[in-house]
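A single protein chain has been removed from this complex, and every other one stays in its place.
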Amino acid sequence: MMGSDAVRIVVHHPIVWFARRIFSGVVVVWAAATFAFLIQCVLPGDRAQIIINVTSGNVGPASSAELAAINAKYGFDQPLAVQYGKYMLQILHGDLGESYQQHRPVAAIIAEQIGPTIVLAIAALLIAWLIAILTTLFIAGRDNIWSKLLNDAQVFLATVPPYWLATILLVLFAVKLGIFPVIGGNSPIGLVLPTLALALELSGFFGQVVQNEFTRVLEQPFVTSARARGMSDFGVRLRHVLRHAALPGITLSGWALGKLLSGAILIEVVFARQGLGGVLVAATSSRDVPIVSGAVLISAGLFVLVSLIVDLTYRVVDPRIKLT
Amino acid sequence: MSQGRPQPVPQQPDLLTVDSLRVSFGRGIAENTVVRSISFSVRPGQCLAIVGESGSGKSVTARSLIGLAGRYANVHARQLRFGGTDLIGLSDRAWRRIRGTEIGFVLQDALVSLDPLRRIGKEVGEGLILHGAVSSREELAQRVIALLKLVGVPEPETKAEQRPHQLSGGQRQRALIASALALDPRILIADEPTTALDVTAQAHVLALLEETKTRGKALILISHDLAVVSHVADEILVMRGGEVVERGNAVQIFKDPVHPYTKQLLDAVPSGRPRGSRLSPSTIVRSPARQTQLAVQSPPKSGPILLEATSLVKRFKGPDGTLRAAVDGVSFELRSGETLGIVGESGSGKSTMARMLLALDEPDEGAVQFAGRPWTTLAERERRARRRSLSIIYQDPLGSFDPRWTVGRIISDSLSSDVETRRKRQERVIELLDLVGLSKALLDRRPLELSGGQRQRVAIARAIAPNPAVIVCDEPVSALDVSIQAQVLDLLGYLRDHLGVSYLFISHDLSVVRHISDRVIVMRRGRIVDSGATDEIFRNPQSEYTKSLIAAMPRLVRDQRIGHSATILEEGIA
Amino acid sequence: MSMFAEVAISRLLREVLAILRHVPFRIAVCLIIVGVFVLAAMAPKVLQTHDPLAIDLTSALQSPSIAHWFGTDQLGRDLYSRVVEGAGQSLAIGLGATALSMSVAITIGGAAALSGGLLDSILSRIIDVLFAIPTLLLALVFVTVFGPSVLTEVVAVGIGTAPGYARMIRGQMLSIKGAGYVEAANVLGHPFPRIVWRHILPNAMNPLTAMMTIGVGQAIIWASGLAFLGLGVAPPAPEWGALLNAGRNYIIYAWWLEIIPGLAVTAFALSLTIIGRHLQDRLEGKR
Partner (left out) sequence: MRSSNARPTRRFTGKSNYPARTAKATLLVLVGLSQLPSSIHAQEGVAGSVKRGGVIRYGHFQEPACLFGGWVQQWYLQRQYSDNLVARSEDGKIVPWLAESWTISDDKKIYTFEIKPNVKFTDGTSLDAQAIADNINGWLSNDPDLRNPTAAPYLSDSFESASAIAPLRLQVTLKVPFQPLLNVFAQSSQGILSPSALKRGLAVNCENPVGSGPFIVDKWRHGREVTFRRNPDYNSAPATAKHQGPAYVDGITWKFLPDQTVRYGSLITGETDAIYDIPAVAWKDANSRFPVLRHLTGGTPLRLALYTARPPFDDVLVRKAFAYSTDRRAAVDTSFLGSLPFEGNGALSQSSPEYLPELGHSYGYDVRKANQLLDQAGWTERNRNGVRVKNGNPLIVRISYSNAFLKPDGEQALQVIQQQAREAGFDVRLQPTNPADFFAGKNLGPDDYEVVLLYWVAPGAEIFRISWKPDQNGETNRFNPSRYQDLTLWDVIQKAEQELNGVQRTALYQQAERKIVDEAPVIGLTVLDVTLATKPNLKDVWLDRGSVGEPVFYDAHFDDGK
């Protein structure tokens, strides 16, 4: 506590900061890659056996010749260290290995599936933000029935299982009422329901955070002095409070990515959408480890990227922040 | 221009009239009245000061004058007129037309009173835009610069582009005032405008306020500090528990206050009082038992050297990554039984030094000796046994208590381990509470359930519990109201005399330091600029810095105002 | 110190009473809901109206009625009784997963915060890496490796949610570590372990209790999410997620099979969340 103001002064030159961020990012990805590799090794049972049967659809032991062939093909017969080295080298060349089931490069599979997922995630993120901010701006901190309702609604949305909500939305608005298409494909209109299903939950979380901060900031002296200058209540909310309230929300966006990807997997399955979700679930139920670990690696990379963006945004919004 | 203050012209009409103002929060049974029937009026070129301690309802009064008492506040008044307009039941729209244009409002601590995310210029100019006082960007820019100049912010062009955290406290406060003055309101209400500031900055701001007053503005000054008020106020309202206990001409009140509370407040201000004299009327209870026990261990003053710091240096990484010395070659010694005051403005490195004395931070260079033996150079485990003979009292006692612990546990936790049996410890705890003037009823209270004064007393009890030789007091009273501050200071004095501990008394408040210390060290930017016996320092300070500090030091003016304000104003604007 | 012990107990009693006295209405409702579900988990027989596994082909796919409050499934099994039956397994999964993730989080996060220095940066890196992987994906990894089962589900959800908690806990402990009273204890010359034990841990625990309350609800939702993907517990066990997964195929013609189990999950998780937030608010209120 004493003199801590002096202690806390740790500011860095943006470039130094950037370099450090890149480095730590690389470390994270590397660690994720190692994790991905380990997953493939700890897989119980003979990998070769699984590969053969998953693809042939046969059950029971395969001939030792077949196994040997597979082991040679995937290099399972080499010592772990060698395999690890190879795996890392592959990754450097953008090669995430080959799917056991589909016999196509994992990188390609993910590449062609991740697009829709990311579109969905980003759309949901934006919508969630929109909902959270608008509701907060107009309702939060006002002592009326609406703000209470809003609060409860947010808690509800933040808790309700997204896949369940999605199913209901699908059946109600697409199958029964026919307002939205059942098979959205990648058309904008088809994006509406999945996005909502994903965004509503998130907007609940955001709303909570933003709103708490909003009400807190609303009591700050600088708000009072703004009012004292003759500023209207809405003006104060818009010009002064909102920006502050948004800060914690921005930091949340990094965390939100993870949540969104998790949600997207479920939502895509519900809406039978193209995307990582279907692929991952299929891969999981057929033990197609390369795909799963590939996804792990990619999402780690994404996370690093996003959190970098988040920090930069934060810095733009709040110049007081020191880059650390 | 101390004399040049234009006397209010009699026939000039009241600008603001308040008749039996009553403010309460909540409704029905939950209703809680915080301001009861207050009446006053202000004329142009006149300053009304509302003085009171926290919870006296002074701020609420101020806020109800601009209709910002809060959403849940119920404001009633027989009359509440501003110029021609009746402020009672004014629509929000109408209020907005008055705020800023007719009535300017300044809150304390501009760090939080200016939007930390927006540029100074925007904040200052906001009022201008809101009320359509400017037609073009250029005009706005010019007006803003002019305003900043007016309030004496140096190099306004650059400052206008900066954000609050980049300005010094003084500059911030001025900028805030500028934003209030932007539309040239006829009345300015300032709520604790100087509280968070260093002495010099404080003086500058006061001077600025006085100057605005002389420009014919009406001024309502809210403060807990009589000394501050005494320079500017023409008329004073002393509030307590939501009521006016005394009201009258400033000179009058300072000369011979009528109401006991006013007296008490005046006495509580250390400056201009003989050193060491009792500040608070409250008598500290003594049980004869302890008297005898204490009498034994009352040692002679200025005994052997207890704590000796030799050329201490502590560096931290600065904003540009370069090392900045927070403490730069400081040496001093503290003798047993004496009180060494360390004065300095924020950032002078006094707190950092305290940490080193307590061996919480390793000094980069130099060392501290304690009781003639090495201290900072020891390994922590060797130090532990001796730590208890060196305790500390923090500025913020609340933060220094585990919120989950009871007062009893907190104190007994710091009792030296040689008090074995539970009963002994328990007795000792109660004894200590009694010693610091607290009843044993507080034993099972938790810190959050205590008042500020009680907390600081508990903190003191904890500090003296292990019978330390030295107590480091880090701004122990700067968070307290004057009257409480007085009591605590008295208590500290009393304990020193009876327990023979030595204090290392750190404060930014010269009057307090002067009141309690035998010797004083003045620090600036990590160096000692002045040191010596208290009277010496205050009678003829050596360094310019000390001089300016003492000059800036607000002191009660009982008969004649000592007009240093003008000079300060100049250097402020320069 | 008996005196302080007594004092503490009396305080505790008083606080409990105080809490009970001003429990807001909504919290009371939530407590009741949770209570009912816990009862269902402990002693399903008490609440059930039918045998949850008894197949009655004559009364298949009946919509909610007096006889069958929540309707029946395609085999004429009483949905209400099945939901009650499912509470046990779901709660077990939720609690287990939360317990696991919390203990992992406390170990890693706590160690990181308290140790500081190199160990801290290593541990926080590990947390970062795990945090960089979406919860569900991490869960999928475990299912992929160990195959679906109740245990896998618990572990998957537990590990999946751990990184988030670990971060919070680390932050929590760091802030407490820097608190005034910790320094004060230092000044008194208390050894560090003792300070950890008497100040840091207890103060860090308070918010954790609230976190865990919410965590259980979330864990159940994650777990049912896995089951919903068909990667969960095997039928005929009426675990909530399994019910949701089965009901999904019938939703067009037998809405109750999907809607009602979903409502059950939501009601439970929601109550826990509200209670948890209430606890949090009270703690913050104290500060």
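Residue numbering begins at 1 within each chain, and the chains themselves are lettered A, B and C in the order written.
Following the convention adopted for this analysis, a contact is a pair of C-beta atoms (placed from the backbone, for glycine too) under 8 Å apart; a residue touches a chain by one contact, two chains touch by 3 or more.
Fair warning: this is a prediction, and the values are worked out from it, not measured in the lab.
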- Message: Using the touch definition given at the top, which of the shown chains does the missing chain touch?
- Response: A, C
- Among C:A60, C:A111, C:I126 or C:V150, which one is in touch with the chain left out? C:A60
- Query: Given the contact definition stated above, which residue among A:E112, A:D152 or A:E219 touches the chain not shown here?
  - Reply: A:E112
- Touch assignment to the omitted chain, from C:P148, C:G189, C:G225 or C:G241, lands on C:P148
- Pick from A:Y87, A:F222 or A:F271: which residue touches the chain that isn't shown? A:F271
- Message: Going by the contact rule already stated, which one of C:I251, C:V265 or C:L279 would touch the omitted chain in the full complex?
- Response: C:I251
- Message: Using the document's contact rule, name the residues of subunit C that touch the chain not shown here.
- Response: 53-55, 57, 60, 74-76, 147-148, 230-231, 234-236, 246, 248-254
- Message: Give me the subunit A residues in contact with the hidden chain, please.
- Response: 45-46, 49-50, 53-54, 56-61, 101-104, 109, 112-113, 116, 167, 170-171, 174-175, 178, 181-183, 185-186, 269-272, 274-275, 278-279, 285-287
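By definition in this document, only the chains that are shown with their structure count from here on.
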- Message: Measuring between Cα centroids, what's the chain most distant from subunit C?
- Response: B
- Between B-C and A-C, more C-beta pairs in contact link A-C
- How big is the gap, in whole Å, between where the Cα atoms of subunit B centre and where those of subunit C centre? 47
- Note on the structure: Touching at least 2 other chains, the residues of subunit A are 1-2
- Message: By the touch rule stated above, which residues of subunit C touch at least two different other chains?
- Response: 179-180, 183
- Query: What part of subunit C is in contact with subunit A in the complex they form?
  - Reply: 125-126, 128-129, 131-138, 140-141, 143-147, 164, 178-180, 183, 217, 221, 224-225, 228-231, 244, 248, 251-252, 255, 258-259, 262, 265-266, 269-270, 273-274, 277
- Note on the structure: Note: in the complex, subunit B contacts subunit C through residues 358, 360, 383-388, 390-392, 394, 396, 398-406, 408-409, 412-414, 422, 425-426, 443-444, 448, 462, 466
- Message: Which stretch or stretches of subunit C touch subunit B in the complex?
- Response: 1-4, 7-8, 10-11, 179-181, 183-191, 199, 202-203, 206, 286-287
